[in-house]
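The next block holds one structure in the form of structure tokens; read it before the comments.
Only one protein chain is missing from this complex, and each of the others stays in its spot.
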Amino acid sequence: MENIRTDLAIEAHEMCSKKKAEETEVGGVLVTEDKRDGVFVTVIDIKSIEGEKELGKPMGKYITIEAPDIKFSDDALENTAKIIAEQIREICHVTESTKTLVVGLGNDMITPDALGPKVVSQLMVTNHIKTYMSELLDESYSSVCAIVPGVLGTTGIETTDIIKGVADKIKPEIVICVDALATRSVNRISTTVQISDTGISPGSGVENKREEISEKSIGAKVISIGVPTVVDAATIASDSIDAVIESSEELKVLCKENERRNIIKKALLGSEKNMMVTPKDIDLVIRRAAKVVADGINLALHNSVSF
Amino acid sequence: MENIRTDLAIEAHEMCSKKKAEETEVGGVLVTEDKRDGVFVTVIDIKSIEGEKELGKPMGKYITIEAPDIKFSDDALENTAKIIAEQIREICHVTESTKTLVVGLGNDMITPDALGPKVVSQLMVTNHIKTYMSELLDESYSSVCAIVPGVLGTTGIETTDIIKGVADKIKPEIVICVDALATRSVNRISTTVQISDTGISPGSGVENKREEISEKSIGAKVISIGVPTVVDAATIASDSIDAVIESSEELKVLCKENERRNIIKKALLGSEKNMMVTPKDIDLVIRRAAKVVADGINLALHNSVSF
Amino acid sequence: MENIRTDLAIEAHEMCSKKKAEETEVGGVLVTEDKRDGVFVTVIDIKSIEGEKELGKPMGKYITIEAPDIKFSDDALENTAKIIAEQIREICHVTESTKTLVVGLGNDMITPDALGPKVVSQLMVTNHIKTYMSELLDESYSSVCAIVPGVLGTTGIETTDIIKGVADKIKPEIVICVDALATRSVNRISTTVQISDTGISPGSGVENKREEISEKSIGAKVISIGVPTVVDAATIASDSIDAVIESSEELKVLCKENERRNIIKKALLGSEKNMMVTPKDIDLVIRRAAKVVADGINLALHNSVSF
Partner (left out) sequence: MENIRTDLAIEAHEMCSKKKAEETEVGGVLVTEDKRDGVFVTVIDIKSIEGEKELGKPMGKYITIEAPDIKFSDDALENTAKIIAEQIREICHVTESTKTLVVGLGNDMITPDALGPKVVSQLMVTNHIKTYMSELLDESYSSVCAIVPGVLGTTGIETTDIIKGVADKIKPEIVICVDALATRSVNRISTTVQISDTGISPGSGVENKREEISEKSIGAKVISIGVPTVVDAATIASDSIDAVIESSEELKVLCKENERRNIIKKALLGSEKNMMVTPKDIDLVIRRAAKVVADGINLALHNSVSF
């Protein structure tokens, strides 16, 4: 599973399950599934260190919302936004006096990495109005702030430091981090939303210096919302090879698992490094993905009564 | 002078001087002028509370660099960048170990307000390289970080709080704030650069809550760099009226100063409120203005030996 | 009236009417007014050479739709789009087999001039689908093409030549030209839509070489749709001066009409040349204006049955 990058718990779980086909369950991981109005909701609850190690993701709840129709249908988009709002509210309690900081992670100069900044630009930000002109908003609005911290390569600052610095000043009860993710499957691009209650380690800095954004480190409930927008080119390469090998019994015998990885490594020679795979209409689909997440957050944090 | 908005000390000084034509000097204000290669450098040093009150600007040094040719000439642009670098270095001492935080103020969604963000996007940001891969940069590079904090209306957070929060974490010795300014004169748009060593109060929040970014409040040397990109529509209106009145002796007698303001106020009825005047090619000229400031900052903070 | 630029027939008419306050009607010009759901619709029908000379606009129908609420209200926007669609359909008959070429005039690199290109980007373009995959669209869709021809300064080609060249190839029955306009009044910016059945002379080329886009020159019905997005700075200056003069009987006596223009000319000295006045939030309001026009055109040209 090393070499293959996915940010989605549901895919990490699928890969694990496949490897141990005989078992129905990965140890310490609880999975529940639901389907409503064409939208699949899968909750993966990693409950133990064992599960953490198996899936390569920190303990916690990962809610995957799969809504292929949001690409085309405005009704599906609205419907999915409502489900996102419900799931956020299951993780944290929002009242009129709650203060939330939404963080739009990613580089807004790179189209498939700009999901976070695009979501932030569509939020109903209310903190300054509630502070200075509170008479303009009734009790159905909570207090929302939002920042776009940029990325290490353009700020020179660990993104975690920026978020913590701002959180220290404004003391939010909830921090929602929105980010673009990598997936194994082109079909998930801009149609799947992952919500989790675990912390997040933004960006690609030097690992041992990296500090997490988490309830422990920041003193606020942390929710991560991500949408896959790219597939690593290496994933496409690896999947293609697997598909070929699987298609022939002879090849399957010839290429045993371990060996297979070696062959692939040699074959790829790193030439796909730093390459990403996106749909040709990524500029369009990312706009719809940003809208569904922004609408979901707006619904979760405001209009408490009507929802 | 109330009613007429200018962010430039040089214009505030001109207006004062005009009012008291008989005197050659406004009290407590020292002015020196210089011209090199077609670039005018005027230093206005406000040295007393009296001067502060007269000009309506906090005590400190205001360096105005007027370079009309940067609109068209690449040589003038390069030359002006060098003068900006020199002036920054006169205000603060930069060595290899200096850490600077550059702050791009303004709203990057509004063309004439996007100067700060545009400057930041062209900076040589080095802090992360000096921290994690110091072998890549020799001693001619100092440590540079940069953020684009956004504006109150889209973040819900006082910009000052964001800057302070980040500065608390990364402890810079110098903070350089870059912002778009308002001028009284259309000819200054994108051709004048003001550098000052006073603090800055970003944005348009509720005044009495407003905290300044200053050496005192932030524990770092603070430099403000601004370029005029708009004229308030009210300024155009007021200037036109003054020009008409000045053009006729009879009108001059008829409209005494105090009265004049009343007439103007009544006449304008606030309809020009929130209107700005910009050149038709603002999208182009602001790009060149951002380049000259970014080049100036890059030169001031890096290449210490060769400069 | 020379010196004061307006592209709106309704403003040209107001200025004329004001000059001859005693008369209730400008010769050869028929005006009808209507109000529905907070939207004013004024039709100015210039029916004679006399009216043409008085208003400085070619003969024809000018429909002005004033909808101040579209800035804020989505309902007002939808409602206004329907009125635009109705008015387009009054000017020309659209059936399933009608082919329309929509032309987005203006420079998409200059925010307030980008209305035309922005409208085009939101159109339901169907000509290629009706040609190659006609089974995908039912009879409620007519055939729509769209181009963004650019401006003389960046193409080196008279915009009229580009439009004619394309029209010669594709033979549309209707040509709809969408353009940003200049207004005398800041309140009209992005809240007024002018639809006319007269030709249009795009851009700012050398006058005597300029050829018009008109039914005669192009062999298709030509509809012009414009939204004011700027006020000339000279207009603000001139209006301010008028307001001051009007505010005092003595000044009124002193400044006779002819003289007044001379004073203004001398006073302005051309310094406001090439300056435009826009709202500070022009990037936002122009987006809504483009949406209402695009929705109006889409409704007019498609869904013939349901409308």
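The letters A, B and C name the chains in turn, as written, and every chain counts its residues from 1.
Following the convention adopted for this analysis, a residue touches a chain if its C-beta (ideal position, glycine included) is under 8 Å from a C-beta of that chain, and two chains touch if they have at least 3 such contacts.
Since the model is a prediction, treat every value here as computed from it, not as a measurement.
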{"item": "Partner chains on view for the chain not depicted", "value": "A, C"}
{"item": "Touch criterion as defined above, residue of C:S17, C:S73, C:N127 or C:S217 at the omitted chain", "value": "C:N127"}
{"item": "Of A:S17, A:S73, A:T98 or A:T111, the one touching the omitted chain in the full complex", "value": "A:T111"}
{"item": "Residues from chain C at the interface with the omitted partner, ascending", "value": "109, 120-121, 125-129, 132, 143-150, 152-158, 161-162, 164-170, 205-206, 209"}
{"item": "Sites on chain A contacted by the missing partner chain, in the whole complex", "value": "109-111, 113, 186-187, 231, 233, 236-241, 243-244, 246-248, 250-251, 254-255, 263-264, 266-269, 271-272, 274-284"}
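Basically, only the chains that are shown with their structure count from here on.
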{"item": "Most central chain, Cα average position", "value": "B"}
{"item": "Same-site or different-site touching of chain A by its copy chain B, using the half cut", "value": "same"}
{"item": "Chain centre separation in whole Å, for chain C relative to chain B (CA means)", "value": "38"}
{"item": "Averaged-CA centre spacing for the pair chain B and chain A, given as whole angstrom", "value": "40"}
{"item": "Junction residues of chain A - those touching two or more other chains", "value": "none"}
